[in-house]
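Have a look at this one.
Omission of a single protein chain aside, the complex is shown with its protein chains in their original locations.
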Amino acid sequence: MTHATDMIEAYPKDINNDRELLARCIEACVDCAQACTACADACLSEDMVQGLTKCIRSNLDCADICAVTGRVLSRHTGYDANITRASLQACSQVCKSCGDICEQHASKHDHCRICAEVCRGCEKACQEVLSSL
Amino acid sequence: MTHATDMIEAYPKDINNDRELLARCIEACVDCAQACTACADACLSEDMVQGLTKCIRSNLDCADICAVTGRVLSRHTGYDANITRASLQACSQVCKSCGDICEQHASKHDHCRICAEVCRGCEKACQEVLSSL
Amino acid sequence: MTHATDMIEAYPKDINNDRELLARCIEACVDCAQACTACADACLSEDMVQGLTKCIRSNLDCADICAVTGRVLSRHTGYDANITRASLQACSQVCKSCGDICEQHASKHDHCRICAEVCRGCEKACQEVLSSL
Partner (left out) sequence: MTHATDMIEAYPKDINNDRELLARCIEACVDCAQACTACADACLSEDMVQGLTKCIRSNLDCADICAVTGRVLSRHTGYDANITRASLQACSQVCKSCGDICEQHASKHDHCRICAEVCRGCEKACQEVLSSL
């Protein structure tokens, strides 16, 4: 469905990371960014939005940081492990925070349940790339 | 693989668009944003980067506009058809421009060939949602 | 305060636009993106957030589209008037929509009053560049 793996395989020079781990993490970041954007909006449309403002804020932060981490990981030219590591650490942290908050609303709101799962998956994918650096 | 459809199905209120078309277009935008980011970087690593600067610029514009269009389409609360339409028109335009330029390099660079296809697909997905508004 | 003008003056080739109009519009886009991000968050912290969900959504759309328009305008290499025009039209539209909604809450919320003014200024700056293309 996505072309992250195809684009990594088409990269014309060496890549300083495991290509499979990298592709999986890029896909996880991009998917998590979309899910968090949608979850923030779904929370906004709930009748009890007042109780979901902390969740919306963490969704927005998570969407932004995941999207950017997916972009940083998509660039291999002029590779700098310090930038990759710092991005992955921020992404892992925000996925943990957002996953924790969404999980608290998982039984009431399907969008929070799905989003929590996606955040957990993205956190794990970031940790795997971090371990491989 | 992605959760765009799941998140649309979990949206708790009505959506003023065809949910299937919408999910497909969100996925196309998000995938195109990633492919264009990767293509810009792959172009940067080519020995003949001097001849690819126009391609890199259109990749960067396309990555940015596709990413934002995917976000706008992921929000349904407070729906405003004018914003959706203007975003889709900009996205369709940049996908056309970027697809045209990448296509010129398709026989030499696999990343441009793949990226051109992804841009064509995203342009088509945007046009389909535009027609349905 | 910002370096948009300095960076335009340091651009080593010709620019196919009025440099002063361009710098002003980049600054307006970047500032509007920040104001809208902050306004969405301030709305989230209001006790009457339920009545502000449409405003938050338009703030988020406006923040995203203004940010990307500022980026598109910051690139001159491989200039394509079609992309610039489509971006500016989307940005002008979303600034109008967001300015209209924020204005409705201007007497109650200072953040909406300021944000409406910033949106109006950004819409005008976009229109001025559009007229000059």
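The letters A, B and C name the chains in turn, as written, and every chain counts its residues from 1.
The definition used in the following text is that a contact is a pair of C-beta atoms (placed from the backbone, for glycine too) under 8 Å apart; a residue touches a chain by one contact, two chains touch by 3 or more.
Note that the structure is predicted; figures quoted are calculated from it, not measured.
Engineer: Please identify which of the visible chains the hidden chain touches across the whole complex.
Structural biologist: So, spelled out: the chain left out of view touches A, B, C.
Engineer: Which residue among A:56, A:102 or A:115 touches the omitted chain?
Structural biologist: For the chain that is not drawn, the touching residue is A:56.
Engineer: Among C:21, C:38 or C:130, single out the residue that touches the unshown chain.
Structural biologist: Residue touching the chain left out of view: C:38.
Engineer: So that we can see where the missing chain sits, which residues of subunit A does it touch?
Structural biologist: Those residues of subunit A that touch the unshown chain are 53-58, 60-61, 64-65, 67-68, 71-72, 75, 77-80, 82-83, 86-87, 89-90, 93-94, 97, 101.
Engineer: Kindly note down the residues of subunit B that lie in touch with the hidden chain.
Structural biologist: Against the missing chain, subunit B presents residues 40-41, 44-45, 47, 49-50, 53, 56-57, 60.
Engineer: For subunit C, which residues touch the unseen chain?
Structural biologist: 1-4, 6-13, 26-27, 30-31, 33-35, 37-39, 41-42, 44-46, 63, 67, 70-71, 74-78, 109-111, 113-115, 118
Throughout what follows, only the chains that are shown with their structure count from here on.
Engineer: State, to the nearest whole Å, the distance from the C-alpha centre of subunit B to the C-alpha centre of subunit C.
Structural biologist: Each chain's C-alpha centroid was found; their separation is 21 Å.
Engineer: On a C-alpha centroid basis, what's the spacing between subunit A and subunit C, in Å?
Structural biologist: So the centroids are 26 Å from each other.
Engineer: Check each residue of subunit B and list the ones that touch at least two other chains.
Structural biologist: 67, 71, 75, 77-78, in rising order.
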